[in-house]
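The structure appears below as structure tokens.
Note that this complex is displayed minus one protein chain, with the remaining chains in position.
The block that comes next holds chain A.
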Amino acid sequence: MPDEEPPITLYRLQACPYCERVVRTLQDLDLEYTSRFVEPMHSERDVVKRVAGSRPVPAIVDERTGVTMSESANVVDYLESTYGDGLVDATGGAD
């Protein structure tokens, strides 16, 4: 395990296709990420509400850019536009 946590945290629900779409994008872009799994019941997702402002997943927190975002299409667009053409060096660390 790396000593430093990857800067991207993905809040996800097991077997959720919208979450898998974000996972595929992260993997396609070779981005490291930490998965935090929450439960199907919205009422059980206070952590997502706290970090993202609302309870739907997938939601990501990108400490490198300070961006927090939910809704898979938004997240995929964000990831591709931010990291897709080497716009931000995904391997260069958080600084």
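Rule of thumb we're sticking to: a contact is a pair of C-beta atoms (placed from the backbone, for glycine too) under 8 Å apart; a residue touches a chain by one contact, two chains touch by 3 or more; residues count from 1.
Simple rule for what comes next: contacts and distances are computed from a predicted model.
Visitor: So one subunit is absent here. Using its UniProt record, which name fits best from "Redoxin domain-containing protein", "Digeranylgeranylglycerophospholipid reductase", "Multisubunit na+/h+ antiporter, mnhf subunit" or "NADH dehydrogenase subunit I"?
Guide: UniProt lists the chain left out of the view as "Redoxin domain-containing protein".
Visitor: At which residues does chain A meet the chain that is not included here?
Guide: 1, 3, 11, 34-39, 44, 46-47
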